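Report on the structure given below.
Taken from a larger complex, these chains appear in their original positions, while the remainder are omitted.
Chain IDs A, B and C follow the sequence of writing; residue 1 opens each chain.
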Amino acid sequence: MPDASPIKWHLGHTTWFFETIVLIPHYAGYLKFSAEFSYLFNSYYESLGPRQPRPQRGLITRPSLSEVMAYRAHVTSAMKYWMEQSNAFEKIVDLIALGIHHEQQHQELMVTDALHLFSCHPFLPGSHLNVSIAPGPETLDTTPKWIQFEAGLSEFGHALERQFEFAFDNEQPRHKRWLDAFEISSQLVTQGEFLAFIRDGGYQNASLWLSEGWSWVNQTGATAPSYWVPANSPLNPREDWHVYGVHGLQKLILNEPVSHLNFFEADAFAQWADARLPTEFEWEHAFGHSEMCQMQGSVWQWTRSAYEPYPGFQANTGAIREYNGKFMVGQQVLRGSSWATPKGHARKTYRNFFPPPARWQITGLRLAKDYK
Amino acid sequence: MPDASPIKWHLGHTTWFFETIVLIPHYAGYLKFSAEFSYLFNSYYESLGPRQPRPQRGLITRPSLSEVMAYRAHVTSAMKYWMEQSNAFEKIVDLIALGIHHEQQHQELMVTDALHLFSCHPFLPGSHLNVSIAPGPETLDTTPKWIQFEAGLSEFGHALERQFEFAFDNEQPRHKRWLDAFEISSQLVTQGEFLAFIRDGGYQNASLWLSEGWSWVNQTGATAPSYWVPANSPLNPREDWHVYGVHGLQKLILNEPVSHLNFFEADAFAQWADARLPTEFEWEHAFGHSEMCQMQGSVWQWTRSAYEPYPGFQANTGAIREYNGKFMVGQQVLRGSSWATPKGHARKTYRNFFPPPARWQITGLRLAKDYK
Amino acid sequence: MPDASPIKWHLGHTTWFFETIVLIPHYAGYLKFSAEFSYLFNSYYESLGPRQPRPQRGLITRPSLSEVMAYRAHVTSAMKYWMEQSNAFEKIVDLIALGIHHEQQHQELMVTDALHLFSCHPFLPGSHLNVSIAPGPETLDTTPKWIQFEAGLSEFGHALERQFEFAFDNEQPRHKRWLDAFEISSQLVTQGEFLAFIRDGGYQNASLWLSEGWSWVNQTGATAPSYWVPANSPLNPREDWHVYGVHGLQKLILNEPVSHLNFFEADAFAQWADARLPTEFEWEHAFGHSEMCQMQGSVWQWTRSAYEPYPGFQANTGAIREYNGKFMVGQQVLRGSSWATPKGHARKTYRNFFPPPARWQITGLRLAKDYK
């Protein structure tokens, strides 16, 4: 898939980020590992020179995995040595924190990209990923509730008040917004609920879908979330839907949050359920309320909010200016985090974003409503 | 171009709208003109049956223009007869108003689609459009000013308070929003200012562009707004840029608002000018201020706002439910109106919308800034 | 369709050919009608300057039909005047003959291109073409016979022996070939026979098809010749196959030659019939035999011969060098002529050619076999 990258590339790229953003500009004694790697492992930084196009990353047979691991060891050693030797790094602690958060983002991408690659194999081979992380989204045995919030003026976004606190530029600045009264579900939508949508003809009912979403359904012939395999099909000769994941092909777990939906599917489900997606601000406002469940660590949650700059948004400066701001059109915000997100990475104000048709991430939804 | 339609189609489609939305469901005695026209002139209404795909509309050689005009006369007569005969139409006065506003929207599209068709001719023939409407955007001899607005809570959108007042569903309901303090330019960006952007290498400078915008520049090789023709080129052997329009190929008019930009170009210009696009709410808030010029009747103005449902948005019901709501993803809002917009059609709260790469509409921009 | 051109273009192009090939280089007093027309009406002559790409020919709204007709009158007058005035034209009588044969070729293309355009209309409107030419291929009530020919050395191609005789360069020179003994059918394959192929699952049986042909079947979903409309379908609610043609949608005529096949379909049918297509030399060798029927004036007949230069082939010189030779790769030869071919245009040695997937010409087949 043109949107995914090989594992070897992720390993090289996150190290390249440290080398290019931290070591080369700030550590005078640093010896660059290889000029060629600067090209191979640049992702999308126009200001940092030409790069290998993503869809062709899979063609690179060299460097070998062991060369990439040597590159990683070289850069890690240099970082350690430099940080032990002087205090110079303290001036750029934000950059180092960014490098760490960047690597955490790629840790999740390695899981989702590898899962996607395996899913392309004609026989969906059993178990592949030796994941020491939590095995999937949290399930609940409780009934979801509608949690009400009153209208009012509130603050959103991150203020970066404490020392060594980290937030991406796209979460800033902290700013005021008015919210009308709303209700939001205490739980995520489950596989069982989504199965009901499918069985009720959700994928055949144009009136539930956004126009672009309906085009997507017709072009792709989609009839279920990504990785769901229908009953009585070549890959699943059994009598019920199965779903492919890190543990291979398995039965649906009806009370597990549904995952691998795109924005169109999430929005159509909400229409069908006579509800809507929450805005990213409603989600953030509800965060921390005692009755809200599965806010983090299960699946990323599509919101009805386009990914736009906050009022007063200032992009980072220098090369990392390109980190977030330049993607602020044509994408939708996701909130929360998933079972594959490294612990401690996400937070209440965290904004993830993907294009509306993207399905290969761990993405589900939670319902909301106007409160009258 | 796949996004444009032939004139004959517009003429048939606007009549089809009246026939299908007003006459057939509400006037019992109405005799349908032709079953085939229902197919040919449906634009995108899934609930109203199958339709001719837009890119193939140009292939329809039948019905002839005279048949389409007969269709129009038939429907107009039926409307007149029905409205003179009884008061039944009063119950659906909103639908009739919608039909009229719909036709007004297509009046503008006929201008922009015809201009696009002529622009594809290899010799850009001189004058084509016998336009009785204003000949182009208003020019100003004054210097633009930054107009300041304080932070605060305000109301936006249309409340539909008076009888017979009309507004589209996407402008409703009236609702509160907080705006931070901002400045907005009293005038539109001109051709002369945009020429300075071009000469300063604007189309070659990746750092000014959104990521999707930069891809668009590289894929299309764009170096100027649509219809601008460089000097010393086959179509323009003269020594300065020319621009193609309803009056043929002409010199730039440096104080005329620049037009036929897409969202990417508008956003890149704003970056270059050390400013930004206004949000649609900043634009609406500034509307009516005595110093604001060229708010309507010149060019549609790209905003930094994605086209999203307002809080509490309720789509129309029935077939016209599909009029606006289903397009609310992946598009940007434009405010104001253009010299080709029929008089009385637009208003302060009017929301036009197009995908970010669209250039064949009469679209320009106005700058804004945070006010500190 | 990218391969077809509007009628107006054909009318202008055949006149352009006379102007550019005959008048401008050979008649000193000739006044060119319009510099722009040289661009608009060039088809594919690289040596004669740039040209309008074929797929965009339909976008040219100007010149109008009356301007094109004026162009035709201008060139015809100039030709007449020049030929009456002096004998100079006698030196280039071959070029004039080429211009006439070229126009005859476009007369047939106007029929097939217009038919294709009408076939794209969503309702296949009834009768369009006011054809004064024969209404379709000749039908026969006789049973086809296998006609045998012995092995031997023969001559093929045109020798241009008599004064004022005309043949294209691709039919020359006359040359020797050895043919093994073969049998060839006295008649063309009929609609009835092709219907049997369809009913026997011909379009579902990979073993009958060339590899490229099978890909074509799978990509297009073809299940019948072009313009055949299955029973019980939206356009044909009747209980039997119909076929669309110059007289509108009609029942199959079972003993009429099948038409609008591409090379893949012709070859697959022959496989199914336990036979093969004749080579173009077998066809030419059989021409004139008293028992051979429907050799001309019915449908063009696909042969098993790729379109290659004859031994000793010399292309014309000058601009008309590009007439035939540069297409001699990737195409198959068709022999005979069709009901839409102008009388007197074709001959025994005539070589028509189209790419294997082309279906919009009047193309059918005749079977052959090795004779043992």
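A few remarks follow.
Methods note: a contact is a pair of C-beta atoms (placed from the backbone, for glycine too) under 8 Å apart; a residue touches a chain by one contact, two chains touch by 3 or more.
Worth saying up front: this structure is predicted, and the values here are computed from it rather than measured.
Here 3 copies sit in place, and the number of copies making up the whole complex of this structure is 4.
Please note the rule applied: only the chains that are shown with their structure count from here on.
Note on connectivity: the fewest chain-to-chain touch steps from subunit A to subunit C number 2. Averaging Cα atoms per chain gives one point for each, and the point farthest from that of subunit C is the centre of A.
Rounded to whole angstrom, the centroid-to-centroid distance between subunit A and subunit C, based on C-alpha atoms, equals 57 Å.
Distance between subunit A and subunit B, defined via averaged C-alpha coordinates, is recorded as 34 Å. Distance from the subunit B centre to the subunit C centre is 47 Å, each centre being the mean of its Cα atoms. Residue positions of subunit B with contacts to 2 or more other chains are absent. Interface residues of subunit B, counted against subunit C in their complex, comprise 36, 39-40, 52, 56, 58-62, 117-118, 120-123, 125.
Those residues of subunit A whose C-beta lies close enough to touch subunit B in the complex are 44, 46-47, 153, 175-180, 206-207, 209-214, 263-264, 267, 304-306, 308-309, 311-312, 321-322, 326-330, 332, 356, 370.
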